[in-house]
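Yeah, one chain of the complex is gone here, protein chain that is, but the others are all in their spots.
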Amino acid sequence: MSDWWSMGGYAAYVWSSFGIAAVVLVWNMVWPYVQLRQLRRRLRQEEKQV
Amino acid sequence: MSGFLAMLRRDLLLLARQRGEAVHHVLFFLLLVALFPLGTRPAPDLLLSLAPALMWMAALLAALLSLDRLFRPDLDDGTLEQLLLSREPLALLVLAKVAAYWLGGGLIFVLVSPLVALLLGVPAQAIPVIMLSLLLGTPVLGLIGAIGVALTLGLQRAGVLLSLLVFPLYVPVLIFGAGAMQAAIEGLPAAGPLYMLGGLLLLAISLAPLAAAAALRISLE
């Protein structure tokens, strides 16, 4: 198992690549929904003020 | 055709009244090339190896810095809106404007290049190819640049944004132009990259004015 983790000595490279991929992809998956929620909140507030 | 010639004639007249413009281009080219060795050691072999890159970067920068005068003066005095309404195809008028712009800028570069080549220690037999590559490449810089200027025309200060938009599109010209120069300096045949430059020029002449005209309409609507 620890053999697999070390990736034949290339652990730093392989895991950092996949790690960065995970960060970039997760960010892209989360951010638009955050924007949706913020937008909904803002528009509701503006409706109330009208 | 008459519209094209009329536009060309008008822009050249305006250019002639500002003779300083052409001189600026000469000075810019010479200054850039003169300053460069000061930042490194003036070893002849080093300068020679960097000569193509240096000359083309000067051409790219000069094109970028002077692109503003393509459309902005006409925008400021209202002529541009009139052009959009005219019966002449806008793309043709754009082509005429870029031609005038090039005659006052890129062409100057071509004519000054032998002097610059001398400063950089380029062998004399390479000079015709150097001039030809600039002759073919600098109009492309103007044509592609016109698209960038047209897109950013509505913005107040578009200087850096314009560079960001246009530089990636300049890459093929830089590669083939510098490639041709490099080949000539080394005494190798430069026909390949020169043909590519010619192809780029044909492509740019046929497509860029259309794109720039569309961009003008978008910016002015």
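To keep things simple, chains are lettered A and B as they appear, and every chain counts its residues starting from 1.
Convention: a contact is a pair of C-beta atoms (placed from the backbone, for glycine too) under 8 Å apart; a residue touches a chain by one contact, two chains touch by 3 or more.
To be clear about the criterion, contacts and distances are computed from a predicted model.
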From the options "Probable chemoreceptor glutamine deamidase CheD", "Acetolactate synthase small subunit", "Fatty acid ABC transporter ATP-binding/permease protein" or "Heme exporter protein C", the chain left out of the display has the UniProt protein name "Heme exporter protein C"
With respect to the chain omitted from the figure, which of B:151, B:184 or B:201 is a touching residue? B:151
With the missing chain put back, one of B:106, B:139 or B:179 would touch it. Which one? B:179
May I ask you to list the residues on chain B that touch the chain which is not drawn? 147, 151-152, 154-155, 158, 161, 164-165, 167-169, 171-172, 175-176, 179, 193, 196, 200, 207, 211, 214-215, 218-219, 221
Kindly note down the residues of chain A that lie in touch with the hidden chain. 4, 7-10, 13-14, 16-18, 20-21, 24-25, 27-29, 32-33, 35-36, 39-40, 43-44, 46-47
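The rule is short, and it goes like this: only the chains that are shown with their structure count from here on.
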Report the inter-chain centroid distance for chain A and chain B in whole angstrom, where each centroid is the mean of the CA atoms. 43
